[in-house]
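Some chains have been omitted; the remaining ones sit where they do in the full complex.
Chain IDs A, B and C follow the sequence of writing; residue 1 opens each chain.
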Amino acid sequence: MFTHVDENNQPKMVDVGEKKVTRRLAKARSVVVAPDLVMQHFKDGEISTKKGPVFQTAIIAGTMALKKTSELIPFCHPIPIESCHISIQVIGGQIIIDCEASTHGKTGIEMEALCGASLAALTVYDMCKALSHEIRIESTELLEKSGGKRDYVKTQ
Amino acid sequence: MFTHVDENNQPKMVDVGEKKVTRRLAKARSVVVAPDLVMQHFKDGEISTKKGPVFQTAIIAGTMALKKTSELIPFCHPIPIESCHISIQVIGGQIIIDCEASTHGKTGIEMEALCGASLAALTVYDMCKALSHEIRIESTELLEKSGGKRDYVKTQ
Amino acid sequence: MFTHVDENNQPKMVDVGEKKVTRRLAKARSVVVAPDLVMQHFKDGEISTKKGPVFQTAIIAGTMALKKTSELIPFCHPIPIESCHISIQVIGGQIIIDCEASTHGKTGIEMEALCGASLAALTVYDMCKALSHEIRIESTELLEKSGGKRDYVKTQ
């Protein structure tokens, strides 16, 4: 049940050796909220705003963190990342960061998607924090996953 | 203003060379919410529950990620981490992760505290996800910082 | 014979491209000895001692180092780690650290098991060194391996 805990109540890596290789996908989302002071810079198109470098830096940071997931989460297995697509939109005063990733592997890629979204969100924070520290990562959650024992789609 | 963007709208690292070395502290918090199915395992003392290995793994993952912050956030400066204390409490059905860190440096340590809290939260997710994927990191935010130009304390 | 040295006496990585993928296991052990001053803290059950956080930290450090083996040993190949289980026991005044790991790969996983055991041992040292520096990692060796050309079991 707690698959990462052994019979002596010590943490361990789950053995995935006998699992089948399947195509696995996951999609995670982080939402960043910031005061108007910050948000006004992201309203318009790329030319007149700072959206370009801020969001591109976040996308790259998220992608690189996603590839480091098994180094960051102690009992995550290394898996061969085959795709990663992070997109960032500003909707209704929120910065919505979606991270989608896939692999052919023996274990799911949801921690990778969550790491990618989280680090992209933290990078947005870093790039904007000279304007305000009242920025908040409002939620980080899994939207969907497939390819493992049970598919998952977040319900409303 | 967007200190990480240069005159050609390209991202860059801020020059902190002429700033003074001061003692800097930061405290960040991530809150994890999970279904009862997960939370019931964390209710009681350490003996009868899985709290021990799950939370200790999260504390260690958060501490190690905190030390990697300048490797994860593209334009963060490396700073000499002098302390890091992560504590995790279960209060009212929420898992509250507090990360406090300090340095003597030329730039603040708030991104480090936020990274530490975030990765501890993601590790809690990872350790519990075999039970449910309806876990959510509900917020990650800075509680306070000091030692820089302006102190910051989160208002209610 | 020295498979890591080329015809010009220069080091190189062995080419494993034509080798078959097989299930490979390895088990390594590090033994830590420490003065009574240290050992008395590890005598009893988890509640009254510091064994819990010290050994869990060592297990996690060893697991994370095991995943970094190909980054630490210059000519090691990266392999997809499928399981890692580190257990620590106190027997007769010694701290016995066993690290077992497996993969499906083209090359063995013994360096990984040895790295995992070694770094767990070094972490025990780090956690106890405020009490004494007379701690010694008394041996690190391979107990067994299988799945390659020749199985190996340590003889007495």
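Odds and ends about this structure:
Keep this in mind: contacts are C-beta pairs under 8 Å (C-beta built on N, C-alpha and C of every residue); 3 or more make two chains touch, one makes a residue touch a chain.
Computed from a predicted model, the values in this text were never measured in an experiment.
Displayed in place are 3 chains, all sharing one sequence; the entire complex defined by the structure file totals 6 copies.
FYI, only the chains that are shown with their structure count from here on.
Taking each chain's centre as the mean of its C-alpha atoms, subunit A lies 15 Å from subunit B. Subunit C has its Cα centroid 31 Å from the Cα centroid of subunit A. In subunit C, the residues touching two or more other chains are 46, 56, 60, 64.
Chain contact summary for the complex, subunit C toward subunit B: residues 46-47, 52-53, 56-57, 60-61, 64. Taken together, the subunit A residues at the contact with subunit B in this complex read 1-5, 9-11, 41, 50, 52-54, 56-57, 60-61, 64-65, 68, 72-76, 110-111, 114-115, 118-119, 121-123, 125-131, 133-142, 145, 152, 154. Taken in their complex, subunit A has these residues touching subunit C: 6, 8-17, 70-71, 74-75, 77-80, 106.
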